[in-house]
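One structure below.
Entry: chain A
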Amino acid sequence: MLKLTNVSKSFGGLKAISDLTFEVRPNQFFGIIGANGAGKTTLLNLITGYTPPSEGRIEFEGMPIHGLPPYRVAHCGIGRTFQITQPFAEMSVLDNVMTGALFSRNGARRSLRQARAMCDEPLRLVGLADQAHQLAGVLTLGARKKLELARVLVTEPRLLLLDEVMGGLTPHEIDDLVETLRRVHAAGTTIVMIEHVLHAIMNLSDHVFVLNFGRELYRGTPDDVVNHPEVIAAYLGKPLTEQ
Partner candidate 1 sequence: MNARILSSFSPQAEQGTTIPLLLVAGLVAAGIALLLIPFLGSQTLVDVTFRTCSLVILAASWNLMASAGLISLGHSAFFGLGSYAGILTANLLAVPFWLSLVIALVAGGVLGLSLALVTARLRGIFFAITTLALSEGLRIIAVMLPDLTGGAKGAYLAAASVPSQMTVNVAMSVAAILACLGVVLVFRSRYYYALRAMRANEHAAQMIGIYPLKYRVGITVLSGAMASLVGGIEVWHGGYLDPGIAFDLHVTIMAQIAPIIGGLYTIVGPVLGSVLTIFLGDATRLAFGHIPGASLFVFGILLVGCVLYLPHGLVGIFTRLVRSRAALSQKKEAVR
Partner candidate 2 sequence: QETFTIGAPASLSGKYADYGNQAKNGVETAIEVWKQVHGDKVAGRPINVLVRDTQSNNATTVSLINMLIETDKVDVIVGPDGSNVAAAAVPPWKKQEDRPIWFAPGGSSSVLEEEVGVDPYFFHTYAWTYYYHQNTSQAFKEIMGADKKVAFIYSDGAYGRAHIDDAKKYFEEAGFEIVASELVREGATDFNPTLMRIRARHPDILYLLVQTNDAVQLTKQIAAARLDVSLLVGTAQVQLSSWQEAVGVQQECWTGVTTWVSGLKYPADEREPKIFPSAADFEKMWMEKYKRTPDFLEVSYYISTMLAMLAADETGSVDREVMKDWLEKQNYNTPLGVSKFEKSRVALHQAFGTMVVFQRQKQDDGSFKSVIVYPKEAATGDLNLCK
């Protein structure tokens, strides 16, 4: 579904991503982990058109999407959240989500009323229904992360890219969110998730990709990954069982 071939990205002298090749298959739940500064966010930026790759090809459902501006990528059916949340601060939570509904792939054909009607479900799913009329600017970090998610869910993406949506949430909320994502996934959305909350990503992903200094370090099932010595050395520090 999403295919990266020999993708590289450098900022000046720094090679943030070097020569990555991987594929995400339809309806996969694809986890990405890696140390701080490993290049995970950069990778998402490459896919969604915020930064053009220095080299390589990115294809989505067989179509090349590298070089497309972000809004075109969004129209292709790819949605993402931002690690550093980017709410439309002066709009209410509901309006934030509605904006998502209006301008997504099918949004052009929706009336305001229809768009409005579409917002309830995602708001309920992420648990923001109570705060629908609050200004997004005053939300707590956790709530903003939820808003990020709701805003992208309403666009009904076929591929959903999540950048640390669980950061800032309480363990209890994380558990709820894990459930939500499981349901979104079950409903047919392919998900790529970057996360430091290990138990969540290990629990959800069927495939985990480990990034280190912009390169692939390892990939495999969650169980393989947590027990792989190089991953332990580069990312976990100590085996998960000892932690």
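Here, contacts are C-beta pairs under 8 Å (C-beta built on N, C-alpha and C of every residue); 3 or more make two chains touch, one makes a residue touch a chain; residues count from 1.
A quick word on the picks: all candidates are chains of the complex that A comes from, given by their letters.
Note that the coordinates shown come from a computational prediction; the quantities given were computed from them, not determined experimentally.
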Given options 1 or 2, the chain of this complex that touches chain A: 1
Residue numbers on chain A that touch candidate 1, as the complex places them: 48-50, 69-72, 74-75, 79-80, 82, 86-92, 94-95, 98-100, 102-105, 107, 111-113, 115-116, 133, 135, 151-152, 155
